[in-house]
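The structure under discussion is supplied below as structure tokens; questions concerning it will follow.
Excluded from the complex is one protein chain; the other protein chains are retained at their positions.
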Amino acid sequence: MSSRSTSVIPGFGLTLGYTLVYLSLLVLIPLGALFLKTTELSWAQFIAIVSAPRVLAALKLSFGTAFAAAVLNGVIGTLLAWVLVRYRFPGRKIIEAMIDLPFALPTAVAGIALTALYAPNGPIGQLATDLGFKIAYSPLGITLALTFVTLPFVVRTLQPVLADIPREVEEAAACLGARPLQVVRHVLLPALLPAWLTGFALAFARGVGEYGSVIFIAGNMPMKTEILPLLIMVKLDQYDYAGATAIGVLMLTVSFILLLAINLLQRRIAHG
Amino acid sequence: MSIEVRDVNKRFGQFQALQAIDLHIQSGELVALLGPSGCGKTSLLRIIAGLETPDSGSIVLHGEDVSSRDVRDRNVGFVFQHYALFRHMTVFDNVAFGLRMKPKKLRPSEAVIAAKVHELLNLVQLDWLADRYPEQLSGGQRQRIALARALAVEPEVLLLDEPFGALDAKVRKELRRWLARLHEDVHLTSVFVTHDQEEAMEVADRIVVMNKGVIEQIGTPAQVYANPASEFVYHFLGDANRLQLDEQRSVLFRPHEVRLSREPQADFLAGEVHGIRPLGALTRVTLRLAGHHEPIEAEVGHDHPGLVGLGRGERLYFQPVPSAQAQPSAG
Partner (left out) sequence: MTTASLPVSADARATTTRRGKQTARRLLIGAAWLTFALFLLLPLLIVLGEAFKQGVGTFFTAILEPDALAALKLTLLAVGISVPLNLVFGVAAAWCVSKYEFRGKSLLVTLIDLPFSVSPVIAGLIYVLLFGAQGYFGEWLSDRDIQIVFAVPGIILATLFVTVPFVARELIPLMQEQGSTEEEAARLLGASGWQMFWHITLPNIKWGLIYGVVLCTARAMGEFGAVSVVSGHIRGLTNTLPLHVEILYNEYNHVAAFSVASLLLALALVILLLKQWSESRIARLKTGAQP
């Protein structure tokens, strides 16, 4: 019964055709143009652009802060998902509804709000200054901004999986003599890991490409706090299309390799 | 309306779902397609309905080849295993759906539709549920609504996919007797799919036993039970014991085809009582035989003299008395 017949339910040709044409016109052909444009560069030129110190610094910063934000989300996202699924407590519904705020809030708004919060004269920024470090206009500020915009990913991918693990599994493990931490390590973590990695990968991919929330808080100092998407913007403002394109291709390539690696890791966990 | 299936073949990828199926169903008959899961019975039903296209072969309804006809023009009523009631519509709207979908020229007025729907809901004895939604109904009620919905368009053939499969045992029994009575009243050519031999025996005029995409046997319940065409049919239609007589020969017999005795008798075999289970009118005795791997199950009347004071571990003598014709003719 899982087989679907093509004769009874009409519309296969129409919907598939429309889907392919729409995707091609809007997504595939334009993305193709990006790669076509890079072919105008020789290999040596391409390498020269993407290995410029400023590009490498931005590359390190973008992927580094996106990674840090994804890890941080991995921790607080797990905490939030766990608490929202397992406990009933006052205010739970509010937190549950507000988790998606970062997806609903325009990133530019998030950007200026976080800057106001973490800048040296902001409420938290001041506190940090008193303690002798700075948040805004540093990689830490970028990481926090990325953590904000990608916060829902880990929570939302973990929630359904957590809800599907019956409490009986934990109780059964406890009956077999497992201590609470052993239950977490041997029962919960293995069950959650694939979903956790999915959430991590989504947050990471979004973080690498994120622009709006970061540029306000980053300070945008070349070599120090300049992210890759901003560097593309800078090149575009200088009408350096080839440079912008090369960085774009670099960014897409590195992202895809990393996502592929995460995907492979996930499969190994699922089958191993 | 007769149904003819001519040399139908169907494959799903590497899997041969149906192989050279030929079947003729008389007008007004109630036929069961019986077999284990994966035997192709549901595929065959869906092909008759037009929900699936065979790779080759044809479907002939009342002498007319409908193989190339669209599913909506075949005029078959179909009841899905999980009923497929429209979850966002009331019971009334579900039953009215087929009438409302008719082309404008043929569509009855709302008053006629309402009368027809209530007539059908009365037929399935659920008129009082007209305003409910499917999620508010029990399984048995959904089943009957699905049937009313299928009958609304006055089909010439009624097809039911595991009509009682999703119901609990008691409702199941009630409903299948009800369906058999309903069939006597409406007398619609009907085909239903089931994996439950008891259900097929109780309800159907004829049974089509299927296995691995082929038809093993077609016949009345009495025929297939008394003269199984193959060992598969023999086993599928009821519990069976196999007694190895020597290296080559073995005998098949059903649990009730046995004589029991506390005393040794000529041609009786000895066994050790392993379990005694009263099943109402019958009592099942499980016997273990020396040098025999499988235990033998015997069912006798609960008042059988041999049972008086019988306990586990005791010795009991038995003689298989299989009816001669019941031995499968092949395989």
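First chain written, first letter: the chains are A and B, and each begins at residue 1.
Throughout what follows, a residue touches a chain if its C-beta (ideal position, glycine included) is under 8 Å from a C-beta of that chain, and two chains touch if they have at least 3 such contacts.
Nothing here was measured: the structure is a model prediction, and the numbers come from that model.
Taking every chain of the complex into account, the absent chain touches A, B.
One of A:Pro120, A:Pro180 or A:Pro222 touches the chain omitted from the figure, and that residue is A:Pro180. Counting over the whole complex, chain A has residues 3-4, 6, 8-12, 14-16, 18-20, 22-23, 26-31, 33-34, 36-37, 76, 79-80, 82-84, 87, 89, 91, 95, 97-110, 112-114, 116-117, 122-124, 147-148, 151, 174, 179-181, 202, 205-206, 208-212, 216, 228-230, 232-233, 236, 239, 241, 244-245, 248, 251-252, 255-256, 259 touching the chain that is not drawn.
Considering the complete assembly, chain B touches the hidden chain via residues 49-51, 71-72, 76-78, 80, 82-88, 97-98, 101-102, 133-135, 139, 142, 149-150, 152-153, 166.
The definition used in the following text is that only the chains that are shown with their structure count from here on.
If each chain is reduced to the centroid of its CA atoms, chain A and chain B end up 54 Å from each other. Within the complex formed with chain B, the residues of chain A that make contact are 1, 3, 5-8.
The residues of chain B lying in touch with chain A in their complex are 12, 42, 46, 50-53, 70-71, 81.
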